[in-house]
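Here we show just some of the chains, and they stay where they sit in the whole.
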Amino acid sequence: MKKAPIQGMIEIEFPSEDIAKVVYESVIIEDRTVPYRRTKTKLELEGKKIRIEFTAEDNSALRGTLNSYLRWIKVAMDAVEL
Amino acid sequence: MIALGIEGTAHTLGIGITTEDKVLANIFDTLTTEKGGIHPKEAAEHHAKLLKPLLRRALQEAGVKIEDVNVIVFSQGPGLGPALRVVATAARALALRYSKPIVGVNHCIAHVEVSKLYGDVRDPVGLYVSGGNTQVIALKGGRYRVFGETLDIGIGNAIDTFARELGIGFPGGPKIEKLAQKGEKYIELPYAVKGMDLSFSGILTEVVRKYKSGKYRIEDLAYSFQETAFAALVEVTERALAHTGKDEVVLVGGVAANNRLREMLKAMAEDRGAKFYVPPYDLCRDNGAMIAYTGLKMFKAGIRFKIEETTVKQKFRTDEVEVTWS
């Protein structure tokens, strides 16, 4: 199965810097719980924005990682707005 | 000539390889959901995951290399959008990568057309009964016309829902059939014909209500459900036979496995001096061979699809297709 390496970036703008910070910190914690992953990710907080840069070995590796990240962010967002 | 067909309108991914008169391979894998119901995204994931392994197995079983295939055929609709899109994208990639022509096929038409492969039928009235679809179709004026169809749920879906209420698992068809064989008393249920068409939600609600009343044996309810629902199917099929003057009837779709339905339909056909045929079950249920077979006929009749024309059609009407093949 020839590899098709994937790299990219996702930037999410949150309603406020506080919310962005809370989400960022919770995602960082989640990210550490994942042992080895075939996708390298870099997370940055810039004011109201979170930037995720990633390089994945292939399609399925990326999908797994993106789905986890987006799920963690959703959970964090839901929690912040309670 | 050799055609490779991919079926993926609902929960079954099917890869079929056929010539004009023979099935070389017919492999399928159905997404099993414990409680039934429609799961478009899961079906799309299922098809995407299994496409390559099934394609390889089908080619191997047929003793054919992809380069030997003359036309790539895919189920263009009707069906679940996400599932259709996966199959259409794969078919395009195959056609482009190996420079093969591509043809999109209507799922319901393929069900009836494939009865001509091994059956001694030329121009039948088709009763197509499956989980999601229930329609009586026949060729008239160069198109497959719908002479009667369900206005709400497919008969297979109604049977599966009834079985789920009884708590006897999915798919319900074979189980309801077994129960019905032990039925003795007929219990009145609402008739399922509505004008020219069919409607199964009424009979389903009523039989579930009677079951919950606890006053009836489930064998009798299963028996009565089949007798009432199947009588309606036979009536609408008979009307199409009379209307078209045709003398051949085929029963297709997953529900064609039911022996009682076959018995009732056969009796009606014989009363009218018409031939009755049911294809082998692997060509009745959703499968890729019916797609390949129909697509090959279309291809040989000169039908060509540009890549831009291979968009999926979730609500693909049976009478949209001009039948220029025979």
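Structural remarks
Order as written gives the chain letters A and B; numbering starts at 1 within each chain.
Here is the rule we go by: contacts are C-beta pairs under 8 Å (C-beta built on N, C-alpha and C of every residue); 3 or more make two chains touch, one makes a residue touch a chain.
All of these numbers come straight from a predicted model, not from anything done at the bench.
In this entry, the protein chain formula for the full complex is A x2, B x1.
The rule we apply is simple: only the chains that are shown with their structure count from here on.
Inter-chain centre distance (chain A to chain B, centres taken as mean C-alpha positions): 43 Å.
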